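Showing chain A:
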Amino acid sequence: MKKLIIVTIIISIFVGLGTAAAAAEEVNLYTNRHYDTDEEILNRFTEETGIEVNVLKGDSDQLIERIAREGKNSPADVLITADAGRLHRAKERDILQSVSTETLTQNVPANLRDEDNYWYGLTIRGRVIVYSKDRVDPEDLAGYGDLTSDQWQDKIVVRSSENIYNQSLLASLVSIYGEKWAEDWAAGIVDNMARKPQGNDRAQATAVAAGEGDLAIMNTYYLGKMINSDNPAEVEVAENVGIHFPDGENGTHINVSGAGVVKNAPNKDNAVKLLEYLSSASAQKFFASANYEYPVNPEVEASELLQSWGDFETQNINLTELGIHNQTAVRIFNRVGWQ
Partner candidate 1 sequence: MQLLKKLKKASPGWFLLTVGIIILLLIPNLNIIINLFGEAGENWEHVRNYLLVNYFQNSLILVLATGLLAAFLGAGLAWVIAAYNFPGRDFLSWGLILPLAIPPYIGAYVYQGMFSYTGPLQTFLRNKFQLRLSQQYFDFMNIRGAIFIYTIFLFPYVFLMTRAFLSKQSASLLESSRLLGKSDNTIFFKIILPLSRGAVVAGSSLVMMEVLNDYGVVKYFGISTFTTAIFKSWFGMGDLPTSVRLAVMAMLVIFVVLFIEKLLRGGRKYSYSTSNIRPVSRRKLEGSRKVLAQLFTYGVFFFGFLLPTVQLLYWSFLSRGGGLMETLHFAFTSFLTGGGAAVLILTGAVIIATTARMSSNFVSNLLARITILGYSIPGAVIAVGVLLFMLQLDGVLSFLQTGFGIEANVVLSSTLVMLIFAYAVRFMGIAFNSVNSGYEKIGESYFEASRTLGKGVTETFFKIDLPMLKPALMSGFLLVFIEIMKELPLTMILRPFNFDTLATKAFEYASDEMIYRAADLSLVLIFFSAAAIYLITHHRRRKNNAVRN
Partner candidate 2 sequence: MQLEIKNLTFAYNKKEANIVDNFNLEVKKGEVVALVGASGSGKSTVLRLTAGLEIPDSGKISIAGQTVAGDHKFRAAEKREVGMVFQDYALFPHLSVEKNIGFGIDHLSKSKRKARVKELLKLVNLEGFEKRYPHQLSGGQQQRIALARTLAPGPKLLLLDEPFSNLDAELKDKIRGELNQIIKEIGVTTILVSHDREDAEFMQAREIIMN
């Protein structure tokens, strides 16, 4: 009998959890960013607007799939992912809606948002070449295309092609130079690899410092994290490598973390407010710098560290292209054996 009572209580708690929610003013956020600073910004948003933010964190692909499966009953209002390709995939899967306000148009430049306004970029990261200060003369470095030259035979370290940042990089090259060129390029990189792709971006910089390779392809903010690491050995690694923004015929590949309003958002107004807030000048400074990223809002300056790396030219494409060519990129990777 006692057991029965306990079970009843537990079940009713769960049912309670199932039915609760539906507070007065709220917005439901599905995000794959999980930085403490994000929480702080969301708290500020709540303070300023009185709108509670419910957060569901997860892998962005899984979040997209979940919203799609939840269909018209989905509680999701806003989706944030750390890659434009994924935002495009969300648009393709018909889970986002187009929103357009004057504030948003002003805050986010045209090439950093969807052409139909289904999503907006919020922070920018570049995918750059990191080199060993001891062994590489930065004068020898140019664009991504030059990485396939014989000079770098067995010198390049890069992570696996499962990673979306590599996929988006290759997608951008497909968009600019065409599939054939991109496939040759990917095959050339595979030839020049110093080791089988492994580890994350941070591990690539470490491999360069450790002498496993001379060049690494990685995202800017990881270097920022290493410079500010608690581990002195990581700081040392970051000091031993230099950062080169690919130039040449086309600029550096950039990507965004961005957000879109979900198609059946139950709290659409609040969702738009959240987007406007996140792209506003006051939030942008904090939002971008916390993760060593560049702000999208042209009124806001990048953090000192990022400014010290210098200015750079970016690829001249709309980020929507990253999504459009993602499948092609994945298949190229598989064909050339980039693990």
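As a working rule, a residue touches a chain if its C-beta (ideal position, glycine included) is under 8 Å from a C-beta of that chain, and two chains touch if they have at least 3 such contacts; residues count from 1.
Regarding candidate selection, all candidates are chains of the complex that A comes from, given by their letters.
No experiment lies behind these values; they were computed from the predicted model shown.
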Touching candidate for chain A, same complex, options 1 or 2: 1
In the complex with candidate 1, residue positions of chain A that touch it: 1, 3, 6-7, 10-11, 13-15, 17-19, 21-22, 28, 34-36, 54-59, 61-62, 64-66, 69-71, 73-75, 89, 93, 159-160, 162, 195-203, 206-207, 209-212, 222, 225, 230-234, 236-237, 327, 330-331, 334-335, 339
